[in-house]
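Of the protein chains in this complex, all but one are displayed in their positions.
Labels A, B and C are assigned to the chains in the order they are written; within every chain, residues are numbered from 1.
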Amino acid sequence: MSNHHRGVEALERMMLIRAYEETLVDLHGRGRAAGTCTSVGQEAAAVGVVSALGPDDQILTNHRSAGHLLARGADPRRMLAEVTGKADGYCKGMSGSLHIAAKELGVILTSTIVGGELALATGVGLSRSMLGGDGIVTCFFGDGAACEGRFQESLNLAAVWNLPVLYVCENNQWQAFVHRKETTLADGVTAQAAALGVAAATVDGNDVEAVHAAAATAVETVRRTRRPYLLEARTYRLRGHFEPDDQSYVDPAELAHWRDRDPILLQRARLERDGLLSADEVLRMEGAVRRTMDEAVAFAEASPYPGFDQITAAVYA
Amino acid sequence: MSNHHRGVEALERMMLIRAYEETLVDLHGRGRAAGTCTSVGQEAAAVGVVSALGPDDQILTNHRSAGHLLARGADPRRMLAEVTGKADGYCKGMSGSLHIAAKELGVILTSTIVGGELALATGVGLSRSMLGGDGIVTCFFGDGAACEGRFQESLNLAAVWNLPVLYVCENNQWQAFVHRKETTLADGVTAQAAALGVAAATVDGNDVEAVHAAAATAVETVRRTRRPYLLEARTYRLRGHFEPDDQSYVDPAELAHWRDRDPILLQRARLERDGLLSADEVLRMEGAVRRTMDEAVAFAEASPYPGFDQITAAVYA
Amino acid sequence: MTSMTVNDAISAALAEEMRRDPTVLMFGEGTATKRRDLLDEFGPARVRNTPLAEGILAGTAAGAAATGLRPVVDLLFAPFLCYAMDEIVNSAGKLRAISGGQFSFPMVVMAMTGAGWGVGAQHNHNLEAWFVHAPGLKVVMPSNAADFKGLLKAAIRDDNPVLFFTDIALGYAEGEVPDGELVVPLGKAAVRREGADVTLVSYAKTVNHCLDAAGRLAEQGIEAEVVDLRTLKPLDEDTILASVRKTGRLVVVHEASRLCGVGAEIAALVSEKAFRSLRAPVLRLTGPDAPAPASYPLEQAFVPQAGAIAEAAAGLVRGA
Partner (left out) sequence: MTSMTVNDAISAALAEEMRRDPTVLMFGEGTATKRRDLLDEFGPARVRNTPLAEGILAGTAAGAAATGLRPVVDLLFAPFLCYAMDEIVNSAGKLRAISGGQFSFPMVVMAMTGAGWGVGAQHNHNLEAWFVHAPGLKVVMPSNAADFKGLLKAAIRDDNPVLFFTDIALGYAEGEVPDGELVVPLGKAAVRREGADVTLVSYAKTVNHCLDAAGRLAEQGIEAEVVDLRTLKPLDEDTILASVRKTGRLVVVHEASRLCGVGAEIAALVSEKAFRSLRAPVLRLTGPDAPAPASYPLEQAFVPQAGAIAEAAAGLVRGA
């Protein structure tokens, strides 16, 4: 695929994620969806990493998962149905917004327990290492999750057992209502990885092409060495923690700084600067994204609620 | 106190610890005490660190605590009474061997949950930091405990909250029946500490004078900076994990190597080489230690079992 | 009397106790951000944001409690307590007894739970029974603003570790709160409505469902007595037994799972100690043995509602 094509495709995918999140915020504001953790501002990390994965690779994600799912090709209709608690959602409405898994896409075992993804990823890695194939496991987690002891435990076990896990820390500077600088003296999480024998790298998480390049190296390394690797993407949560959130606790200067580094603006500017994107193409993409989301809303609203028997239907195998 | 005096005193204290542990093994072998985790081989770490503490400093320890307690001046009579489940034990017989605390000595909150000491130490540090005084908290833990996520969590919190905690990792190469090399790729635990912003140093844990010197620096640093510090003492567990244990899983060459580095032998040789210890003095110490332990056994055996009402007596405050 | 929400009652209790006792402090993931008023009044040493790590937070609370402070730690949602079970159960709950009484652990662990927010089973799981089962802990789960205030103050003053659960659906519920010092003693249930025909025992938001059911039952000529447990441990056995000895019939209602829940304990208590008074089987209406669903209608269906309670109680009275 040409770089032009990939760059534009990445932009369009990021626009879709943004539109999805904004649609959800709007639905929530109108009382038609429960609250949600949006990934606004972090689209480049999701698209950059997921686009570097192969079809057999698996993904674990967390409460802020829409970007990862949509980057992996999830159907926004089924995602919105899930978030609104409808039977056609990926989890039959049983998950809501916080733990959407889509096994058919390899997006598995999503947990909203911060650190849950880290605890489960080693097991998925163990299956990959024992059951053959060259698939790898990608585990997305936040800088907050890295404060949970499971971070250390997971990396250490993956290192000592040679598990093919790509750890992707989306360091978005926030841990719910607490700024990262209140929670640790460490600049980032790579030194901890190194201390445990896990190779690690840091990348500008708002530059989708840089993320893609770093992820491609990381994925190739994990696939070849069958050993863990940690990629830290430095990014920023542009909206609040959980909708609605007035962000009154956020330093306006910091927010403004990162708004200027909005990954969608950055990629669009790069493509325009390089003559790879026309105004018409932007319009086309905006229209396509809008139509996709309109359809998704209609689909989700038309989808029925699950029957009450669903409460106990899938508790035991 | 002269170096001579301190060196001899350290030796005598280590001999007492060794004699205590051997007495306990003997009692166990004769069915008169429950199993125990001995600190044989690790006496230098205990004595070297504890001798560097002041009277207001507090100690948290773990399942392998006899050295720390005796180094702090615990009464072997009450310790043996405790281990044999008697009413005159430090914990009225409610602890047994695995969680002896002696608040009067500042040896507090002993937990046999590996990692428990790490989780509680930050709280004790918080009290020290908020309630004034220049006391510090020393937390002894094993290399196995450092595999629990609480290790990361504890160090990180102590770092970000400026807690006066001296973490002492007794890296004895074993985690129950598993050699350390099977559990981590890391050479030691100091790199992790550094990654979290905690100053750290490593010392030969079988050289009591080296440990004392390193601990003195560490204690002084914590007392002055009111910040955490990690000291890793490299040592070796010369007996099994929990009595009885035939150590059939231990590499004989490794064991032999460390037996040659027995901290008591090393210190005795050093003192003799330096002309600071006579054969008479050794005999005197051996006799004193033996008498102390004989008295302790008699005391423990004479002590009554607690009444059944003790089961529920101290559950609630 | 002042009308206030449960959330405000909690805030008032925290502020009053921190004012009264300088050793009280509070921390949690976002505590300083969300409790700005406390931060402003008591400063950053006593009102702290924390790293995201429930285990060390609970351990820090236990260590601090044993050495002179009286920490209140907010662990946000009950399922997150799963990361802190060792510190709560093995340390705070046991180290007093294990040490022969050398330490005490005056600390409060706060967490929300319950249906009403649509966030699913990893935020909504009524785990209070676990802490009733474990030794050395106390457990509080109030139903109204006045009790939230008075019980939280009592919990902070108690010398034992207290789990203080907030049913999330009650956060914005308004209630009359007596002015001035209000301390509701731990271990005392409240009879919310008197009645001679059947006893409804409950706690947290389902107390309201029971009161609603009692209203419906009254229309059918059935007088239900409604007991609000308030404290789940220590359990107020006397109030429960007195009521059942009077009515001869018992329905226990809660949102937590049925199996080994608080309802099981109460049914067992009554079937031992009030056996001769019982005129009908003891019924439990509880959440099912299933994770709480996120989907709104299912989340509501998960919780025992007034209609079902009234029906069950009427069935007992009519001998169905």
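Please note the rule applied: a residue touches a chain if its C-beta (ideal position, glycine included) is under 8 Å from a C-beta of that chain, and two chains touch if they have at least 3 such contacts.
Since the structure is predicted, the reported quantities are computational estimates derived from the model, not experimental observations.
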Touch with the omitted chain, as defined above, among B:T23, B:S111 or B:Q267: B:S111
Touching residue (missing chain; options C:L25, C:V47, C:A66 or C:A129): C:A129
Residue in contact with the excluded chain [from C:K34, C:K94 or C:R230]: C:K94
Of C:F27, C:F42, C:Y83 or C:Y203, the one touching the omitted chain in the full complex: C:Y83
Hidden partner interface residues of subunit C, rising order: 55, 79, 82-83, 85-86, 89-90, 93-94, 97-98, 120-122, 125, 127, 129-130, 132-136, 233, 235, 256-257, 259-265, 267-268, 270-273, 275-276, 278, 280-284, 288-291, 293-294
Interface residues of subunit B (partner: the chain not displayed): 34-35, 85-86, 93-99, 111-116, 144-145, 147-149, 175-178, 182-184, 249, 305-306, 308, 310-312, 315
Subunit A residues that touch the omitted chain in the full complex: 58, 89-95, 99, 101, 103, 108-111, 113, 115-116, 118-128, 130-131, 149-150, 153-154, 156-157, 160-161, 310, 313-317
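Everything that follows uses one rule, which is that only the chains that are shown with their structure count from here on.
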Chain centre separation (subunit A, subunit B; CA means) in Å: 46
Touching two or more other chains - residue numbers and ranges from subunit A: 147-149, 182-184
Junction residues of subunit C - those touching two or more other chains: 50-51, 53, 55-56
